[in-house]
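Missing here: one protein chain of the complex. Every other protein chain is in place.
In this document, chain identifiers A, B and C correspond to the written order of the chains, with residue numbering beginning at 1 in each.
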Amino acid sequence: MSGTKPSSLWPVAIQWSAPRTVTAVIIIALLAVLPMIASALESSYYVSFATRVLIYALAAIGLNFILGFGGMVSLGHAMYVLLGAYAVAIPASHGVTSGFIHVALAVGVCVPLASGFGAVALRTSGIAFIMITLAFAQMLFFGAVSLKDYGGDDGLTVAARSTLGGLDLTNNTTLYYAVLVTVLLALYLSWRAVLSPFGLVLRATKSNPRRATALGHPIFRYQLTAYVASAVVCAVAGVLLANLTLFASPAYGAWTLSGELIVIVILGGLGTVFGPVVGAIILLALEETLPTLIDATLPDYKSNWMLLLGLFIFFVALLLKRGVFGSLPASVRGERSKPELP
Amino acid sequence: MSALVTHALVKRFGGVLATDHVSLTVEPGELHAIIGPNGAGKSTLIGQLAGEIASDEGSVRVLGVDVSRMPTHQRAQLGLARTYQVTQLAKEFTALDNVLLAVNARAAHNFRFWGNAHDDDAAMQKAATALAIVGMSHLHHAEVGTLAHGEQRQLEIAMALATEPKLLLLDEPLAGMSQGESAAIISLLKSLKGRYPILLVEHDMEAVFALADRVSVLVYGRIIATDTPDRIRENAEVRAAYLGDEA
Amino acid sequence: MHKLVVALAAAGLVSGVAFAQSSPLKIGFVGELSGPQAPLGQDQYDALMMVIEQNGGKLGGVPVQVIKEDSQLKPDVANQVVDKLLEKDKVQIITGVTFSNIMMAVHKKITDKAVFLIGSNAGPSPMAGAQCSPYFFSASWQNDNQAEVVGKYASDKGYKNVIAMAPNYQAGKDFVAGFKRSFKGGTVTDEIYTPLNQQDFSAELAQVASKKPDALYVFYPGGLGVNFVKQFQQAGLNKSITVMSTSTVDGSTLPALRDAALGMLSGTFWGPDFPNEANQKFVAAFEKKYNRIPSQYAAQGYDAALLLDSAIRKVKGKIDDKKAFHAALKAADFKSVRGNFKFGTNQFPVQDMYMFDVAKDAKGRVSLRTVAKPLVNHVDAYAAQCVMKAL
Partner (left out) sequence: MTTQLALSQLLNGLQLGVLLFLLAAGLTLVFGIMSFVNLAHGSLYMLGAYFGAAAFANTDSFVLAIIAAVGGAGLVGLLLDRFALTKLYARDHLDQVLATFGLILFFNELIRIIWGPSSVFISAPKALGGTIDIGGFTYPSYRFAIIAAGLAVALGLYVLIQKTRVGMLIRAGATNANMVAALGVNIKWLNTLVFALGAALAGLAGVMAGPIVSVQPGMGEPVLILTLVVIIIGGLGSIRGAFFAALIVGVVDTLGRAFMPTIMRSLMERSTADAAGPALASMLIYLFMAVVLAVKPQGLFPANVAATR
């Protein structure tokens, strides 16, 4: 080959695409200045709302890594969020407030646990994989419920946010930026990983696992590594969630939350790197505004907003095959000299 | 040392003997063809050799190594490459990415999370070469799902070659091809002959008799004859069991 | 008495005029308003709004705006809606909160901000003890109260051999512990904890039947209670074993249970048949408006509303004077539907606790009937652990 690199070797979903890149850049820029806008409007509430959105986005980025790129439909990823939250709450209840220890504990427990769960679950595929991941999540959920010394079903209050060197996480804006940076880091890492030789094989296991195996790729190793990595991202999201809410509860691992994470990934655009952020913004904004919207029109049915949410999810699955972000126009081929993706 | 030796290979599905004590060899540089009527068990046999179907009895040796209990990907790493009767490609990938995937299967350190896969110039060069061999240099960027059937078959072969194989298993590479496409593949196979040991399963008699050094006839999972093309053509049993039907 | 009422009304009128120009006082309501546990939160909310409606959109003579938020029984959502109430709506008072786990998730955040939290249901033990706060008042009970009254009743009855059953989670264990605390003279021979997701109690009931206890103590809230009672009755055990319960047969589950629950005992602070005037008025108004017997959750919501009404009136709507408002709340100067009402040092009620049985009322409906008052002026078990900070 000559010095020039091919222009669009990558599949459409992760190609460089001007409309998508522009959208992603605008969203990131808005997120970066959001606390200033909020303080100008004197509604600091939006900062904590946006923090929650970003934490969901982070968990969804983790899930997207195996769901969007590896084709592994895990209906149990909320269990790693649960794990991360307790990795903060339990040490904190013993007076250990160091965020470094919290993260180390979350990762240190998550890796062996996810390795074990993943190794068993990956013996299956398709629907059985969906169900076995659900089953593992249910196990962990009931495990947390039975943690009698740590609040059981009532959950565990965290006295104060983790201490993280010079960072003062008790300040909501600081916490927000810490979460934002984590999200951007996760986006960058997953982008790099997807384009890497590892990512090429991972995406091949989604597209045609039989072929990848016949070529000589030990796909189990790739899938398991991706599964563990995605679990770790969710566990970090759990650490942040416990810091935001100052609380850990078995409810963080409920199977409906795992379902919501899938909704976020698909809503954003399966297999796009930035999709989960868009999906999280849309879903949580919808959950936030639907009751208000109904209240304005049919106040008697305000508490029934989930009816509309259910229909919305149904139609997203039926009609929006590539998700909101994934549906943005793909690039014109051959315009760029180096393949990139937003 | 033979490239491939099978000894009394058996596969049963329920009560049916799909592969009935098959013993065959592929010698270095040899093109050994397997023919047989539909349902003779050709694809099952290929599956057993590649490791996708577990054999019930018997053994398989590739380049002297007993691979009978080896999983598919390890057999591939020994140098066993295959194509499929029904194309098995990463449909969302570009043609070049498919071949790159094959090249990387042989790379010692493919388990890398950093670096752009397309920045590996050596690998990209190998992939481009493999595509050039099958005459697809102009289709680097084409999404595989959009390629014509014949091009997809060619791509299968390019991927097999890109793994730097020591033994090729080709499962009906001419299936479903137009005459023009067939001719291109046949000339490609001719150019490969002698450079790789090849086990070719094929329906197209003309092609088989033109290409093969030896031909085995598989009927109901059993090899009823193995010989040179000329002798097979004259074998009475083969004619009765197989060619008679075809004629 | 009459004079006082007139005087209060006049004061209300005056303050109402005085504050007519300013925007209404914002009160946040947080509760379970969707999902399977919605009936509880809905009752708390309905009763609160009924009081406000009766007062012409005011509490304590001040126009109020209630901002209702659904916590969806998810702690992170609860946390979020509380953030919204505190930071966006800037409320000074939050009431409601249905479940203990939601209460535990949000209480600190609210009271740390010096916002008054008037709980109208959940009263988890840490909040009555070590984590008590001057900004938190409970208009309901400390969780264990409802179990302690049953334990006392069992002692009074002289039961020797009792089995306890509850779901395997914190509240379940708290209630069984509360029961054991006040159950003297007999023993709890077995404690059976069923998984929280378990819908079928046949296995446990068979065990209970084989052990032939004097009585069975159970805590199965909401839908679990419906399951339990139906299955208990079908197993034919209601003829042989006395059931004493907490939060199992109440206004929220009786409509689905009807005759199946007849004869079961329940311990709590209030029943619809209380003869006091405030209660008669409440029950009549509630039945008229919603066409059903009010549950205890409605009674709690109603009392919380009356408490707020009295305190806001006392400070003439000046909530900003936290000290004065705190004192006004602490005084609890209102006619509770439960009769006696006063706050203890930890700002949980010091109150009488009653036993009820399920029986048909005058109109032939299945309802709760008062049978005993085992505890008088009862102080919860955690009050001593509370070191109340001065405001």
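As a convention for this text, a contact is a pair of C-beta atoms (placed from the backbone, for glycine too) under 8 Å apart; a residue touches a chain by one contact, two chains touch by 3 or more.
Please read all numbers here as calculations on a predicted model, not as lab measurements.
Annotation: of C:K184, C:R258, C:K342 or C:K373, C:R258 touches the absent chain (contact as defined above).
The chain that is not drawn here is touched, among residues A:L167, A:L224 or A:M306, by A:M306. Of the candidate positions C:Q42, C:S133 or C:S182, contact with the hidden chain is made by C:Q42. Touching the chain that is not shown, out of C:M104, C:I192, C:A278 or C:V315: C:I192 (per the contact rule at the top).
Of the listed positions A:I28, A:A135 or A:L224, the one in contact with the omitted chain in the full complex is A:A135.
Looking at chain C, the residues touching the absent chain are 34-36, 38-39, 42, 168, 191-200, 202-204, 206-207, 209-210, 222-227, 230-231, 234-236, 252-253, 255-260. On the side of chain A, the interface with the absent chain consists of residues 67, 73, 75, 120-121, 123-124, 126-128, 130-132, 134-136, 138-139, 142-143, 145-146, 148, 255, 259, 262-263, 266, 270, 301, 304, 306-307, 309-318, 321, using the contact rule stated above.
Methods note: only the chains that are shown with their structure count from here on.
Highest C-beta contact pair count among chain pairs: A-B. Centrality by C-alpha centroid: the chain sitting nearest the overall protein C-alpha mean is A. Centre-to-centre, using mean CA coordinates, chain B is 75 Å away from chain C. Residues of chain A that touch chain C in their complex: 43-46, 48-49, 52, 142, 145-146, 148, 151-157, 241, 244-247, 249, 251-252, 254, 291, 303-306.
Residue ranges of chain C in contact with chain A, taken from their complex: 33-34, 38, 42, 70, 73-76, 79-80, 83-84, 86-88, 100-101, 104-105, 108-109, 124, 126, 131, 168-171, 173, 195-197.
Of all the residues in chain A, the ones that touch chain B in their complex are 1, 5-13, 192-193, 195-201, 203-204, 207-208, 210-219, 221-222, 225, 333-334, 339.
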